[in-house]
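A protein chain is absent from this complex, but the other protein chains hold their places.
Each chain gets a letter, A and B, in the order it is written, and its residues are counted from 1.
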Amino acid sequence: MSKVSDFFAEFVRRNGATISVYLFTAVIFWIAVLIVLPQLYMLDFSFRFNLPPSKIGTEEDVHTLKNYKYLLFGAEGNPNAFNWLHLEVFFRTIWAAVLVTILNLVICYPVAYYMTQVISGGKARIFILCLILPFWINEILRAFAFRILFGLNGPINFALVHLGIVPEPVEFIKADIALYTGLAYAYMLLMIFPLYNAIESLDHNQIDAARDLGSPWWRIHWRVVIPHAKPGIASGCTMVFMLTAGALAAPQILGGPSSLWFTQVIYQWFYTGGNWPQGAAYAFVLLTACIVFVLTMMRIFRVSLGEIAK
Amino acid sequence: MSSTALTRMMTLFYVGLFFTYLFGPLVLMGISAFNTEKYPTAIPYSGFTFEWFNKLFSDKDLVRGVLNSLIIGVGVVLLSVPIGLAAAIIMSQLHKRARSIYYAVVLSPMLTPGVIIGISTLVFWDRLGTAFDADWDTFFYDGIFLSILGQTSFISTFCMLIFIARLQRFDRAQEEAALDLGASHLRVFFRILIPFLRPAVFAAIVLAFLTSFENYNTTVFTIVSESTLTTVLAGKVRLGTDPSISALAVLIILITLVGATAIELRKRAEEKRIAAQLAAEKGL
Partner (left out) sequence: MSADVELDHLTIRFGNFVALQDANLRIPAGSFFSFLGPSGCGKTTILRAISGFLDPSEGHVRIGGEDMAGIPPNNRPTALIFQNLALFPLMKVWENIAFGLEVRRVPKAQRRERAQELLELIALPNQGEKLVSELSGGQRQRVAIARALAVEPEVLLLDEPLSALDLKLRQHMRTELRAIQQRVGITFIYITHDQGEALIMSDQIAVMSQGVIQQIGSGPEIYENPKTPFVASFVGENNAFTGRVASADANHAAVETHFGALRGRNSAGLKTGDQAILFVRPEILQLGAGTQGNALKSKVLAKEFEGFASHIHLANSQGERHISFSTSQEEALNISPGEEATVHFSPDRAIALPLGELAHE
């Protein structure tokens, strides 16, 4: 206890009273009112019945597991053992997010490596600028561009049909191809930069030394570059997974009519379903999945949270 | 020798492919903005037109959305930059154990999906509003207010990270030196610390504003009955049949290009100045 009061005494002495008040007010407001309390309320809310405002706070407003049961088993009277409709959406979303993350890593690793090894100076700056530019454009507009690209009358179908590769236009959007490529595109920057930063700190001589020892290029990557880039890989994968699993705009715009993203189900509970507690429960499940993923990445790659956030 | 040449060829081919992936869709979208076709498409190209731009400016929903986005952006900057700064300063003064717990807490919004931040903000204030028996037109249910708070929750983390990076290079002895020379803590803060952090403050403002302006996932839940540029856009795009969206994209791309070039030029000038200074120092 005295340690805590010592800390405050030292803090005030170091920063002065006014500044200390500002620092603590700002941070406590942030942590309590903007971060912790909303999450707790959401958690609490997810264990409640969907009541009209007039009944909130009355004796009917009690806790229940109903919303979580619904995700698992569906409404009462559901003929199936489980609520396959939503469970499938959930697992497909997680699975697809993992795939998109891996796809992203595969696409971006060579580019990040190229950036660190081949180009330098002013050229590198222009290269980086070119990378960043597309991502200053709204996420929704980027998804829209893919819709144009993969549309039934879009340029790809136009080319495929005119070159005689396919007899008639392919339904890329229905097949979710547009969605996956669009999602991979959307968060590429968050994969490239952690990779780039991690690889860049590798001493180029190590690569030369490995090459000098007769190591083939793939072994150089497997034994030297990739181990060194581990924190960057962990960071990039975590961010991309989290953003992909939590994406809403791209699935809304590029998703086929039959394939929902889990966030879309949540959205429906809030907007068309009008059942907020149910939506809160679903949101909490998604949050848990993301936390599990982050912890798994930290385990696998033996990195700290700080390294992931870099 | 020929194998290196082959590797280089393949590398270049890959990089070329990558940039096609990066820019191709945007270029096609750009073309569709000037295409007379009723449906947004680049091919077939049936004729040049500015029609979609005219349509854009007469779209009341969109204009209203942009205004709201601007208001929210300013609000987010005003909140998240001071919060991020405070959080970074506290971080730099915490000791080991407390520091890692604190770091996990303040980092968490960045690792939380945006929709969840939006939902939790919405639910929290809704419940508070109910608890206080507030009317529907109070701030508890105000989309702009909620969006500012929701976005601030995670944008503050971005700002904090910017400040932490800069603070790591700050020599705290400077603060003590100023105090020792008679300065008050307030003066030290504004005369020593803030000037040192100025580039970071600038970066944090820009980042906070752009992130806010761009945001959809959080805002779509917190905006309630209002609208922002992104929610209006999402609505239009989902219906998906209007080339004026492409026209808007072209405008945004242009603004982006100008902005990015300006920042780049600024950076160049700065670097030149530093290089000249270094040279002068060596000459001494």
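What we mean here is this: a residue touches a chain if its C-beta (ideal position, glycine included) is under 8 Å from a C-beta of that chain, and two chains touch if they have at least 3 such contacts.
Bear in mind the structure is a predicted one, so any value in this text is a computation, not a measurement.
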item	value
Contact set of the excluded chain (shown chains only)	B
Residue of B:I192, B:L210 or B:V224 touching the missing chain in the full complex	B:I192
Selected residue (touches chain absent from view) among B:A183, B:V206, B:V224 or B:A260	B:A183
Absent-chain interface as seen on chain B, which is shown	171, 173-174, 176-184, 187, 192, 195-196, 277, 280-281, 284
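The working rule: only the chains that are shown with their structure count from here on.
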item	value
Centroid distance [mean C-alpha coordinates] between chain B and chain A, Å	16
Chain B residues touching chain A - in the complex, by the definition given at the top	7, 11, 14-15, 18-19, 21-26, 28-29, 32, 39-44, 82-83, 85-87, 89-90, 93, 95, 98, 100, 103-117, 119-124, 126-127, 130-131, 149, 152-153, 156, 161, 184-186, 188-189, 210, 214, 216-217, 220-221, 229-230, 233-234, 237-238, 240, 245-246, 248-249, 252-253, 256-257, 259-260, 264, 267
Residue ranges of chain A in contact with chain B within the complex	7, 11, 14-19, 22-24, 26-27, 29-31, 33-39, 41-42, 45, 53, 56-57, 107, 110-111, 114, 118, 125, 129-134, 136-149, 151, 153-155, 158, 185, 188, 217, 238-239, 242-243, 245-249, 252-253, 263, 266-267, 270, 276, 279-280, 283-284, 286-287, 290-291, 294, 304-306, 308-309
